[in-house]
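Quick one: this structure, given as C-alpha cells, is what I'll be asking you about.
Only one protein chain is missing from this complex, and each of the others stays in its spot.
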C-alpha cells in the first residue's frame, strides 16, 4: 500500500520534534482529516540551514513532512516556495490516490513557515 | 437418492414385458407426469399365478411395477385388492417424497387389471 | 467399477494446479484483503493478480472485473443492477426463452415489479434470430440479455451481431441500452472477447472451467453504471460487498489463465471425442435424434433424445454403470416435462422420449467414450423393451 520510502520515513522520521531556536514556525491543518503539522525553519545567510517538524497524522503526513525537511535544507526561501505537492509525492515514490492530500498539507505548512520568516532574514 | 432396492429393480426389472396369454390387462397413466404403466395378470384356481408389466416412466415407476408383480404372485385377487401404495413404497425401502406418486400409479394399474379379470375366474 | 464423468456442463474437476494456487491462502496468507497490514496486502495482491488473469482471458481491463460468488450471483447483479440503475430511462428487457434459471428468474422478478419482458424464440436449432432482436428493441429497452452458449444443448448465440445492433441504437442516442451475456458455458471453450462481442456485461463462473465452486465474475464495461445488490463494506469498487474469498479468487484466476493458454488444444480434443461419441450413438442406437444446431455450438456437448423411454431411467441406469451424464427430462414433483430448454427448441410436452446430455472435458479420454458406447445401447434397449410405447419395429431391431 505504501512505498518503501514512506515506510522508512514513518519508521525513522528525519528532523522530528520542535526546534527551540527556530526563526520561523509554520502550521497547517487539514480541516476534514484533522491532521496537524508544524514546521520549523532556521535561516542563515539567506538559506534554510535546518528544518524540523511535528505531526499528528497518518503515515503519509509524517513521511511527507519528514522528507520535505530534508528537501529544503540548503535552499533559499524563494527556491523553497517553488516546491509543489507533486515534488513531495515524487520524493516519496508514490502515494495512494486518497492520500495525496498529505503532501498538500506539507507544502501548506512550508509556505506558512516561509511567510513567517522575519523580513530581514529573507 | 434412490434406495438400493429401487436401483436393483431398475437395473434388472422382474417380470418385464407384455404377457401373450394374460387373462387381464390393466393400465394407469399419470396425467401430470406422463408416466404410463401396463399390468398383465394370469389367474389360475382363483389365484394370481403370474404378473408382468410394461412401463415408461422414471426409475421409481419401473421399480414399483417390478416389485409389485412379485408381491402379488400367489395372492387371490381379493388379497391383491387390499394392497396400498404404502405397501409398495415399503417394499422399495423408501422413496423421495416427490416420487411417492409412482407407487400410487402401480396400485392404480393393479386395480385396473384386477377389475378386468373375467368374472368367472375370480 | 469404471467411473466416467461426462457431466462437465454441470461442474468440473478442479485442476491440481488450481488447487495449488489456492492452498497458500487458506493457511499462510490468510489475511482479510481489506486489512492494511502485510497479511492483508498479500491477500489484496492475490486478488489483483487474479483480476488481471481473468481480464486477460476476456480481453478486458482488470478494473472491469467484479468478483462474486458464482454465475448465479453474476447474472443477478448484471440484470437487477442495470434495471435498478437505469429504470428511469426505460423498463423493457429482452431475453431468450432458454436462458439459465439465474437469468430467467431475475427477469421474472423484474417483470413482477412492472418491467416488460420480451422472451425471444430460439427455434428448432436453438439459436436466437437477429431479426427477432431487431423487432423487439424499443426506445424503452434498457437491457438485452442473451446467453453466449446454452447449457443444455451448447448452441452459440449471435452475440457479436446483437452487439452491433445495440451499438447502432446507442450511436443513434439510446444511451441507456445495455447488452449482457451469460458466457458461463462458453468461456474456455470458444474465444470470448468482450470487445469483439460488444457486450457491456458478461457473466462467468469458475467451476465450469476446472476452477472451484463458489466464485464467479461479472465483467462491467468501463463507464457502465450498475446498482450494487449486496450491501455492506466497500469491496470490489462498491459493486459487491462481502469479504473476498481470497483462495477461491486465486483459483478462478489460475483457472482463467489455464483456460486461456490451453483453449485451442482443449477445444480440439473435446470436439473430436464428442463427434466420435455422436457418430457411434447414432450408428448403434435406432430412434435417436440430436438436439440443437450441429455446427454453431461449443465443442464438448452432445444432447440426444431417445424415443420411447424416459430420461431419468437412462441417466440412473448409466450411473449404475459408473457413467455420469444429465437428463433434460427428469421427473420431479410429479411432472416429467422436458426442461424449458428442450421445450424452447420445440420438443413436445408428452414424455415420449428421454433426453441425455453428455458433456466432456479436457480430461475425457477415448477409452471413457468407448466404455459409454459399449454400455449405452444395452441400457436403451432394456428400457425400451419394458416400455409400452415401443414400436414393434424397434423391439425387433433390438433382438
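The letters A, B and C name the chains in turn, as written, and every chain counts its residues from 1.
FYI, a contact is a pair of C-beta atoms (placed from the backbone, for glycine too) under 8 Å apart; a residue touches a chain by one contact, two chains touch by 3 or more.
Bear in mind the structure is a predicted one, so any value in this text is a computation, not a measurement.
J.: From the list A:36, A:50, A:71 or A:116, which touches the chain that is not on show?
T.: Residue touching the chain left out of view: A:36.
J.: Consider the whole complex, including the chain that is not shown, and state which of C:136, C:190, C:241 or C:373 touches that chain.
T.: C:241
J.: Which of C:56, C:169 or C:213 touches the chain that is not shown?
T.: C:213
J.: Specify the residue from the set C:326, C:355 or C:387 that touches the hidden chain.
T.: C:326
J.: Since one chain has been left out of the picture, which residues of chain C touch it in the full complex?
T.: Interface residues of chain C facing the absent chain: 3, 5, 7, 10-14, 16, 18-19, 22-23, 26-27, 30-32, 34-40, 68-73, 75-76, 100-103, 105-106, 108-109, 205, 207, 212-215, 229-233, 241-248, 312, 315-316, 318-319, 322, 324-326, 330.
J.: Just checking the interface: what residues of chain A touch the absent partner chain?
T.: Output for chain A: 2, 7, 10-11, 13, 16-18, 30, 32-38, 53-59, 62, 98-99, 101.
We adopt the following convention: only the chains that are shown with their structure count from here on.
J.: What is the distance in Å between the mean C-alpha positions of chain A and chain C?
T.: Centre separation, chain A to chain C: 57 Å.
J.: What are the residue numbers in chain B that touch two or more other chains?
T.: none
J.: Note the residues in chain C that touch 2 or more other chains, in rising order.
T.: In chain C, no residue touches at least two other chains, as defined above.
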